[in-house]
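Encoded as structure tokens, here's the structure I'll be asking about.
One protein chain is absent from this view; the other protein chains keep their places.
Chain IDs A, B and C follow the sequence of writing; residue 1 opens each chain.
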Amino acid sequence: MQFHTPDTFEEASRLLAAETGTARVLAGGTDVLVQLRSDIVVPDTLVDIKRIEGVKEIVGENGGWRIGAAVSGAELSEHRQVKAEWPGIVEALDLVGSTQIQGRCTLTGNLCNASPAADSVPAMIAAGATVSITGPNGTREAKVEDIPVSPGKTSLSPGEIVSSVFLPARGANGGDAYLRFIPRTEMDIAVVGASVSMNVEGGKVASARVALGAVAPTALLVEDAAAAIIGTSLDDDAMAKLAAAASAACNPISDKRGTIEFRTRVAGVLARRAAKIAYERATS
Amino acid sequence: MVTVQLFSSLSALADGQREIKVEAKTVGDVLVALARAYPGMAEKLDGGVSVAVDGRVIASGLTEPVNELSEVVILERLKGG
Amino acid sequence: MIHVTTSVNGDEMEFVCDPRETLLDALRDRLQLTGAKEGCGTGDCGACSVTKDGRLVCACLVLAAEAEGSEIGTVEGIAEGEDLHVLQQKFLEHAALQCGICTPGILVATKALLEKNPNPTETEVRYWLAGNLCRCTGYDKIIRAVMDAAAEMREAA
Partner (left out) sequence: MAFDEKKSTFDVIGSRPLRPDGLDKVTGRAKFGADAYAPGMLHAAVVRSPHAHARIVKIDTSKAEAMKGVKAVVTRADFATGLKGENWNILENVMAGEKALYDGHAVAAVAATSALAAKDAMKAIEVTYEVLPHVTDVDEAMKEGAPVIREGAVSPGTPEGMHPNVVGYHESGHGDVDKGFAEADLVIEDTFKTEATHQGYIEPHACLAQMGNDGKGEVWCCTQGHFNVAKVCAHLLGTDASQIRVTASEIGGGFGGKTAVFIEPVALALSKKSNRPVKLVMSRSEVFRATGPTSSTSMDVKIGMKKDGTITAASGVFRLQGGAFPGSPAEFTAMCSFAPYNLENVKQIGWDVMTNRPKQAAYRAPGSPMAAFAVESVIDTLCNELGLDPLEVRLKNCSKTGTRANFGITWDQIGLEETLLQAQAHPHYSAPLGPNQGRGISCGFWFNHGGETAVSLALSEDGTVSVSVGTPDIGGSRASMGMMAAEELGIPYEKVRTTIADTATLGYNEISHGSRVTYASGLATIEAARDTIRKLCKRAAAKWGIDEDAVIWEDGCAKPSGPNAGEFEPMTLQQIARKMGATGGPIVGHYEATPEGAGVSFATHIVDAEVDQETGSTSITRYTVVQDAGKAIHPSYVEGQFQGGAAQGIGWALNEEYIYGEDGRLQNAGFLDYRIPVASDLPMIDCVIVEVPNPGHPYGVRGVGETSICPPLAAIANAVSNAVGIRMKQLPMSPPRILAALDAEGK
């Protein structure tokens, strides 16, 4: 295994593109090292991006926030403004692993690991977040929901690397929330995850996005679920429709963490509960 | 004579008897007498059993005294975690 | 092999390592600092907790090569000379360890907590320590020791 510490994303991209075997990017390493040590993925080239300038920075941009690819969960949680504007995203990343994992894990890593159960991904999708990508052909932007394509696989081309995540401007009276179900109170992989982001006008939901995790091969943006609550004040009928739409969107598997029935049912429950929290945040 | 209570798989090796009377002064004597009377039992007894005498479980000691008033119960060999 | 220069508990140290080796491997096998334990190797048990540049991390999920230029803190650096840290003393007084294998990781983790939050609630302590598995104690006496240490440190401050 070759270990590299490039100074720029362009150099990182060149190193990744040049590897004909397996190449991996190292930011927090909380997935890469687990896979390495368990012999699941032993990369031929490992590119540590933490020496690239700016990767640890959180910068305001067009009313939103640009979050460097190596900003850890702990660092994001300590950023008061981001936490005030996007508490759902911050909490979602904060749910990943232990305090120790928080010292290392990143939004970008959580996304690029392409696990369907990644906690921060539904939250980023609900927020309408985008990522910046550096590749052999220059840089490009992409929607978060377009990155994962199946468990463990992304739409990134060889040599492409995500350099930052962009959270858009929150807008007036906005709120988001992410909830997940795990068997214990901590340390588990999500069995179901649900995120809701909305803006409220005059007590009614003006716009909303609902995303689910761990209920399909990738995190899902569920437009029917959002439609169920737009224009409502989350009355019981709207909440029931939201839950039903969320459950209807599920295409899960039964595995050691949960059954199809359980995931489908609980997706609706969590979507409802998350919507309530998002609404309270938007209106308070 | 000492009356000895057997658990099932031992009693299966003693023609189904659940209680057997043997001449014995110690737990060791009891086991020797049983194996002599029912040779089929020897392997099981050798593999290890525990003997309860008057409510005390004797895990492995053979020298514990018994008499005709003793309550003697053969149990599976005790082990723990 | 990669040459690494790093600081451990304030002492400059250097070692060479395979790129696949973890910081935990290097601390234990290269530097003979065996206080950090490997309970799982996958970041699930916290027995290898150390600080890297002030952040609590699992040493099993950091590559040894990443330690270049870092400041690492381990359980061996908690006491000052022969004087135990309040946390260490309270763990002894409260019988907060049975086998003691999780103790180094828990001490490193709770020290990091109290530096960040000197007055945590019981719930905050429990969630902060959720990544430090203990199989012996049921956590009861550990939590009591941490709360007591925090109170004493606040009084002393």
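Methods note: a residue touches a chain if its C-beta (ideal position, glycine included) is under 8 Å from a C-beta of that chain, and two chains touch if they have at least 3 such contacts.
Just so we're clear, the structure is a prediction, and the values are computed from it rather than from any experiment.
Within the full complex, the chain left out of the display is in contact with A, B, C. Considering the whole complex, the residue from B:Val2, B:Leu31 or B:Ala52 that touches the absent chain is B:Ala52. The residue touching the chain not shown here, chosen from A:Met187, A:Ile229 or A:Ala274, is A:Met187. In the full complex, subunit B touches the omitted chain through residues 5, 7-13, 40-41, 43-44, 47, 52, 54-61, 64, 71, 73, 75-76, 78-81. Against the chain not shown here, subunit C presents residues 18, 20-21, 25, 28-29, 32-42, 44-45, 47, 74-76, 78-79, 84, 88, 91-95, 97-104, 107, 123, 125-127, 129-144. Against the chain not displayed here, subunit A makes contact via residues 38-39, 181, 183-189, 191, 255-259, 261-262, 265-266, 269.
One rule holds in what follows: only the chains that are shown with their structure count from here on.
Viewed as a contact network, the protein chains fit none of the simple shapes, being neither a path, a ring, a star nor fully connected. Subunit B and subunit C have Cα centroids separated by 54 Å.
Averaging C-alpha coordinates per chain places the centre of subunit A 67 Å away from that of subunit B.
Residues of subunit B in contact with two or more other chains: none.
Per the touch definition, subunit C reaches subunit A in the complex via residues 2, 19-20, 22, 41-44, 46, 49, 52, 55-58, 60-63, 65-66, 109, 112-113, 127-132. Interface of subunit A with subunit C (complex): residues 1-3, 26, 29-30, 33-34, 36-38, 42, 46, 48, 50, 72, 74, 97-104, 185-187.
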